[in-house]
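Removed: one protein chain of the complex. Kept in place: all other protein chains.
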Amino acid sequence: MNAIDSLLFAASLFLLVTLVTGLVRALIGPSLPDRMLSIQLLGTGGVALLVLLALQLGISALVDVALVLALLAAVAAAALTRRERCDD
Amino acid sequence: MQMTAWHLMDMLLALLLLGLAWGALSTRDLKRGVVLFIAFGLLLSLVWARLRAPDLALAEAAIGAGLSGALLLSALRDAPAMEESGEKSIIPKLGVGLLSLGLAGVLAWAWFVAISAGAGERLAGIVMVRLEESGVGNPVTAVLLNFRAYDTLLELAVLLAAALGIMSLGPARRPFAPPEALLASLIRWLVPLLILTAGYLLWVGAHAPGGAFQAGATLAAAGVVLRLAGRHRIGLPAGIRLRLLMAAGAGMFLLVGLALMLTGRPFLGYPPTQAGLLILLIETAAMLAIAATLVLAFTGGRPKTDVLANTAGKLEASTASGPVPVRPARAGGANNDCNPEQKAC
Amino acid sequence: MLTAQWLYGLAGCLIAGIGLGNTLVGSSLLKRVLAINVMGAGVFMLLIAVAYRGPDLAPDPVPHALVLTGIVVAVSATALALALARRLDRGQDDG
Partner (left out) sequence: MTDILGLLFIAAAMFFFMAGSIGLLRLPDVHSRLHALTKADNVGLGLLMVGASLLGSDPVLAVKLLLVWLLVMAASSASAHLIARQVPSGEEDPACK
């Protein structure tokens, strides 16, 4: 195992730990937007972690996964914030 | 060094998943539960990536993190059904604990047997040897649409059954309010990109991770976003064409299978030279059906303007008698967007 | 035997157990739907742990295909369950 790989491992571990830290906010809230923020962190961090994993495992398709994750992250946020129509 | 690094990451991920599963289910606050469950789905996608299952990571990213999240977040609005029932479970706590432990134990035993079986007996070897005859280069697609095509046919039938169930249970939720400027501009580029990505995933699925399921889920996300933005037209056709579209996946599968039987081959036994084309044909139909089903699932019921359902509703209204209450909104849903039980309407 | 298989396999068993317990005693319908999904996810983890062959080898595609099917069935069953819950609620309002 060469130096680059070890450093990439270190980076992914570090990233995972920061994601866990951010997830504490999902646990303690207090409001729903607060919790959704930590989902957003997990989305962005997940994209980052997928890119690192793609390099480490040599599976370039994981970048496609990152692409889908990036696209779908917006959907969950929109689902949270939309209101149903009630003026008719 | 490499091994320990992987071990640390695996331990962290496994513990995190356990913690999120526990946290999502042990809380009495449903919002917290749903958000933690979405986080669980996102993390699961990372686990699939780490375990070298990019096909699953794609599906989980689209479904687990995106569509399920949207589905559950809208379900949070149906507050009454989702409130704490206050009823005590009739099963004693000890019994529940024992049952759960029992399930975990049985699974652990099954897992141990699977792990310790000789490597030579695995199906993986057969798949890899015969991959060339399958017409596609991605082994997961080969298993899904060729070697175990029956499974996938039945899966599409399950999906169709679920869609029919949802449609027959009642009208769709009320549509969403018109979007603010920012959301309007978001969907202007997000929807085309989702459709484009769906096409890409469908095509690339033949030789790389991707395929009808991931593509269908991504395509469905386009419909969900349009719906969230308050659009009336979200890409779903109406009336009989909607039903045909939902049946397209299983239908195309059956058609191809039967046509092959006419040529003297077994049901779904593709000739190796045409296998690739036939699989693409089935996958395209399956993608459309999956997308239609998932969008319909998100709207929560049959479309308000659904001609067929409304005629059925009127029939129901004219024939119903006795204790079954038929509320006018269900029969005449087309001209009224509001559910009468919502106090505001 | 690989450590990853152990870790994810056993975590999968426990997650499935947690899911089953909460499916039985869940305090609301939505909670029970979540619990069933968690139980499914545990089983998926178990299957994918079995399919894993190490960081440099291609994994077994058959469990992958099974789980892919499972994910799609799970989401459609979830949607159906939520539609049923909504319908149940309206039934109670009527009655």
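Observations
In this document, chain identifiers A, B and C correspond to the written order of the chains, with residue numbering beginning at 1 in each.
To be clear about the criterion, contacts are C-beta pairs under 8 Å (C-beta built on N, C-alpha and C of every residue); 3 or more make two chains touch, one makes a residue touch a chain.
Quantities reported herein were computed from a predicted structural model and do not represent experimental measurements.
When the full complex is examined, the chain removed from view is found to touch A, B. By the touch definition given at the top, chain B reaches the unshown chain through residues 76-77, 79, 180, 182-183, 186, 189-190, 193, 342-345. In the full complex, chain A makes contact with the omitted chain through residues 4, 7-8, 11, 14-15, 18-19, 21-22, 24-25, 31-34, 36-38, 40-41, 43-45, 47-48, 51-52, 54-55, 60, 63, 66-67, 70-71, 73-74, 76-78, 80-84, 86.
Just so we're on the same page, only the chains that are shown with their structure count from here on.
Shown here, the protein chains touch in a chain-like sequence that does not close on itself.
Comparing the CA-atom centres of all chains against that of chain C, the greatest distance is found for A. Chain centres here are Cα averages; for chain A and chain C they lie 21 Å apart. Each chain gets one centre point, the mean of its Cα atoms, and the points for chain B and chain C are 13 Å apart. Contacts with at least two other chains are made by residues 57 of chain A. Counting only residues that touch two or more partner chains, chain B has 2, 6, 13, 52, 67.
Touching chain B in their complex are the following residues of chain C: 1, 3-5, 7-22, 24-31, 33-35, 37-38, 41-46, 48-53, 55, 58-62, 64-69, 71-73, 75-80, 82-90, 92-95. Interface of chain A with chain B (complex): residues 1, 5-6, 9-10, 12-13, 16-17, 20, 23, 26-27, 29, 32, 35-36, 38-39, 42-43, 46, 49-50, 53, 57, 59, 61-62, 64-65, 67-69, 71-76, 78-80, 82-86, 88. Of all the residues in chain B, the ones that touch chain C in their complex are 2-3, 6-7, 10-11, 13-15, 17-18, 21-22, 24-26, 28, 30, 33-34, 37, 40-41, 44, 47-48, 51-53, 55-56, 59-60, 63-64, 67-68, 71-72, 75-76, 78, 80-86, 89, 91, 93, 96-97, 99-101, 103-105, 107-108, 110-111, 114-116, 122-124, 127-128, 139-140, 142-144, 148, 151-152, 155, 158-159, 162-163, 165-166, 169-170, 211, 213, 217, 290, 293-294, 297-298, 300-301, 325, 327, 339, 341.
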